[in-house]
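Dumping the structure here so I can ask a few things about it.
Omission of a single protein chain aside, the complex is shown with its protein chains in their original locations.
Labels run A and B following the written order; every chain starts at residue 1.
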Amino acid sequence: MEDTEADASQGHHPTPREYVNIAIMLAILTALEVSTYFVDFGRIAIPLLIILMTIKFIMVASFFMHLKFDSKLFGRMLYGGLILALGLYAVTLIILFFERAPSA
Amino acid sequence: MSTSSETKPLRPAQETGLLSWLGTTDHKRIGVMYFFTTLVFFALGGAESGLLRAQLAQAEQNLLTEEIYNQVFTMHGITMVFLVIMPLSAAFFNYLIPLMIGARDVAFPRLNAFSYWVYLFGGIFLYSSFLLGGAPNGSWVGYAPLASDSVSNMGFYAIGLQILGISSLAAAVNFIVTILNMRAPGMTFMRMPVFVWMALVTNFLLLFAIPVIAVALFMLQFDTLFGAQFFQPGSGGDPILYQHLFWLFGHPEVYIMILPAMGIVSEILPVASKKPLFGYAAVVFAGAAIGFIGFGVWAHHMFTSAIGPVARSAFALSTMFIAVPTGIKIFNWVFTMWGGKLKFTTPMLFSIGFVSMFTIGGLSGVTHAIVPHNAQQHDTYYVVAHFHYVLFGGALFGLIAGIYFWFPKVTGKMMSEKLGKLHFWTWLLGFNLTFGPMHMSGLLGQPRRTAVLPGELGSTVELYNLLSTAGVVVLTGSALVFLYNLLHSIKRGEESGLDPWDARTLEWLTASPPKHHNFDKIPTVTHRDEFWHRKYAEDESGMPISVPAGASEDHDGEDDPDEHIHMPDNSLWPFIMCIAFLPFGYGLVFLNPWLFGLGVLWMVVGYFGWIVEPLAEGDDDDVPDDVHDRPTVGATTH
Partner (left out) sequence: MAADVQATTLGLDHRKLAMWTFLGSEFLFFGAFVSAYLLYITTTAGGPGVEIFDIPFTSISSFVLLMSSLTMVLAHNAHAHGDLRRMRLWILATAGQGAVFLGGQVYEFTTFYNEGLNMTQSPFASSFFVLTGFHGLHVFVGILMLLSLYALSLTGKVKANQDVKTEMIGLYWHFVDIIWVVIFTVVYLIPEIAVL
């Protein structure tokens, strides 16, 4: 956290047209996601779904929520919480699935 | 309320009387309300502990039934953690943060009032359980599936803590925004008082830990009240999941309780030693590190539960590691005192008490981290000794030091030093007498959370227990001395003047008690320990020499106030809205849809009342010429 981080509001916000374009891309990505249910993608299905989800996530956050144009601190708050949650719950699930005490 | 909108002021504007308190949005008043409420709950929690110790004074006693004993120890734990230590810290946050960073209030004054009222009604809700079919009796950790069995009365626990969590979460957001965004000009991060730093870390911990326990409590509540299967082994549910979720919150929680006290002590020691804090950056960094690592050690509470050897080793390591930043702080406090001109005032004594007692508790904590040891100690009185040394000897000693230290700020009077010292020495004696022997009796095998002290443990354990009970008697007397001193000094204490301790930080720059708007002129900060630097310069050898009065901008030279200081108006809506938590909570516990619906409706009405209320406090800031009057902005420059 630098101190007087006054990099807020760097003017340029997308235009409505750009918002619509982003929404169209999101729609296409969603269609691709849903297609994994109808078409057998084999072993790449799950990695593909995770990548698509991540892209959608970042797109909504960056453009609709203006993270790309707003103060960096906001992004740190959001992704900080996300990373903390991912880390803690990943360890918890690993313990719950694989690191049980051997039952006596 | 609606009637007041017809008269001239847009919002209630009483300055005295009951309504002025119900509707206050002043951070100082809210802080004072937090403080007195915690005193009441402390008395209740203390009375409960008296009952517990009376029961355990001798082996095989039956003063209390086991049922009652379980309720009493559960409520004791919940009270001390959620209704005393946390809100007492919040009292200090409220009162001090804006003053210390040179602001006129917190970022969201009404939300701040909301936090207080939620806390109060949450506490009342929890305590009403005694009259409504029995208090929770499944321990403050509420382990399922025992806790989801209806005999445990844990509905009140699940919902009561949820309500208190809302209070903490709202306060956390509020304080984080306040600290990040409302510092006086020149108050950079590395010039902030350590207390403000610790408050920032604590509130981040709250921010990220509260949602986790919220989920654990929701699951517990759904299991308990609606028959969900989260933790029911019968259908494949996993009780260990509850333990993980609880301690994912629970360990950060222990730092939530200790960091504010650490911040307080870090303010008092330099003042009473007439030296700057030794290694400011290290103390701050260690505090942040504790906060961060504090999220990565939770499973040390589950060493004897279902976690495997790799996990045990990993968590043992991370737990021992967290003792490092803790140790750094202890060294810094000691070196702050080293070579200083120590003044053994009451706050100083309590601070030294904090450092020494907390160190003992920290050391026994490290012994828990050694897994084979832990297997011997877990669920014995040794653990009880540990957490009382860190919570009572640590957090509470630190908070009491803060009470003595800032009493003159809040009231303009001094507390009696004589009674203060009597309080300290009896408190120290009573505390060690109560909890010291528990180390021994625990190691000799006395189990925790057991209503009857088994006679077979032998006469040594019985003796230790008798000593513990005697300690409670000493503590009770000591607490009465404190209470008398407090109430008497409020009425008849000596005038303190503006700067009784020769203090270092901004809150002493203004009047005592501070005016409603805190500062006539928002100070511009050029140093860490700004107030000190306005009073003293250094000669060539680095010795402080006082600046002649008037040569520097000084505290009573506060003329020429900023024009147009608009302070946030009072509002009754936070109070009105929070009443809704009672019908809401009872509706859930007793599965009464009418009460529940009433609570929800009430809340929605309160919400609308809140948002349509005229925002005379200047929240309509987007009106251009209002911008510069924004009162809640400490950094206003003109």
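Here, a contact is a pair of C-beta atoms (placed from the backbone, for glycine too) under 8 Å apart; a residue touches a chain by one contact, two chains touch by 3 or more.
If you're wondering where the values come from, they're calculated on a predicted model, not measured in any experiment.
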item	value
Selected from B:47, B:132, B:190 or B:215 as touching the chain missing from the view	B:215
Of B:174, B:273 or B:518, the one touching the omitted chain in the full complex	B:174
For chain B, the residues touching the chain missing from this view	107-108, 169, 173-174, 176-177, 180-183, 187, 207-212, 214-216, 218-219, 222-223, 226-230, 232, 235-238, 241, 245, 248, 604, 607-608, 611-612, 620-624, 627-628, 630, 632-637
Interface with the undisplayed chain - residues on chain A	4-6, 8-9, 11, 13, 15-16, 19-20, 22-23, 26-27, 30, 33-34, 36-37, 45-46, 49-50, 52-53, 56-57, 60-61, 63-66, 70-71, 73-74, 77-78, 80-82, 84-86, 88-89, 92-93, 96-97
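The working rule: only the chains that are shown with their structure count from here on.
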item	value
Centre-to-centre distance between chain B and chain A (centres being mean Cα positions), rounded to whole Å	35
Chain B-facing residues of chain A, complex	1, 3, 73, 81, 84, 88, 92, 95-96, 98-102
Touching residues (chain side chain B, partner chain A) in the complex	180, 188-189, 208, 212, 238, 240-241, 244, 248, 295, 299, 305-311
